[in-house]
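One chain of protein is taken out of this complex; the other chains stay put.
Our next item is chain A:
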Amino acid sequence: MADASWVPGACSIVGIGTTDFSKASGRSPLTLAAQASLAALADAGIDRRDVDGIVRCDMDLVAPPALADSLGVRDLTYWGEAGPGGSGPAAMVGQAVAAIRAGLASTVVVFRSLNGRSGNRYGLVGERGAVGGDGSYDEFFLPFGMQTPGQFFAVVARRYAHEHGLSIDELSHGLGSIALAARAHANSNPDAQFFDRAMTRDDYLASRMLSDPLRLFDFCLETDGAAAVVVTTTERARDLAGSAVPILSVAQGTGHGVQPGQMFPALLRPSTTSWPSAAAAPTLFGRAGVSASDIDVAQIYDCFTITALIQLEDYGFAPRGTAAGLTDADLSVGGVLPLNTSGGHLSEGYIHGMNHVVEGVRQIRGTSTNQVAGAELSLVTSAPPPGASALILGADR
């Protein structure tokens, strides 16, 4: 449902910041969050004491007041969170816009911080004894062998191939194209974890099968690090030293029949091969007054290659069942849709979607290490299963 009161470009992202991305940060999530936030504030030219709003991911271990205190904030008048998990970052930026537009805050830091490799790791099952209950619905999945996101997405991937009449080899071609494009982009991004490791299609196909049909290079990188952006009004942004990037649109969506619980229950939806992103897409494009064909560059949430592949269809970049036909050249700078130009989760680092927001800003500023010449419309998605969010950034004119 389109909201007539949305004003494209009323707020802007005025600062971006990240930490280094590593496998062992040796720092707490609070330290990482402060480091990324201070970098974003410095980039914006905003005094850290002037922050009055903080939005975090609902899975983050850092509480907004704790970060505010570490930044030396004088008074935090607004805090909020969005998620779940990877569905969060674009929605978190949207929440900052909402707070600013409602007059609840004027300068909002949006961050995600995690020790995703050395701290709490995803994809490990630590549970012992009885699991589930209290609306988690884990009792229908974990004891029956469905235990990790990788296994979940593998079931989805095989179903996708079946529904669209693709052989597993044809599916792997499309998944490989996404992995290869991401890797090539990481190879020219000095901040990416795979800056120094080139990959061929043969390397991809030879990688270890973890949960058939998904192999090692279909999985994102477990990463320690943080990323942050600063949001304020576009009017105020014009007085700042930094380079402001207007937020043309933000949207969230779940669609119908998403099931309670979080990830695994999505296997019980009417369709497992179209995501809540399909519901968010028309709202997103409608609010910006643009269509998919207008988008110059996209940062698509890629916890797994299949996650990005399905979203390419949900957001209208490929007709249903055809995204596996895309080549890595199609998805590279100069191709039909330059995808995940920092390397994304697959090859830059997994900051749970916030690094995608940062790279989306760089593309409009013209400062990406894989710059799309003259990029004016930059899409960032934050993804399924539970719900999806996305944003469109545009050039300030």
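Assume a residue touches a chain if its C-beta (ideal position, glycine included) is under 8 Å from a C-beta of that chain, and two chains touch if they have at least 3 such contacts; residues count from 1.
Quick note on the criterion: contacts and distances are computed from a predicted model.
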Absent chain [UniProt protein name; select from "Leucine/isoleucine/valine transporter permease subunit", "ChsH2 C-terminal OB-fold domain-containing protein", "4Fe-4S dicluster domain-containing protein" or "Protein-disulfide isomerase"]: "ChsH2 C-terminal OB-fold domain-containing protein"
Absent-chain contact - pick from A:12, A:147, A:234 or A:274: A:147
Full-complex contact with the absent chain, from A:26, A:103 or A:135: A:135
Hidden partner interface residues of chain A, rising order: 123-125, 127-135, 137-148, 150-151, 154-156, 158-159, 162, 208-214, 257, 259-261, 264-265, 267-268, 270, 272
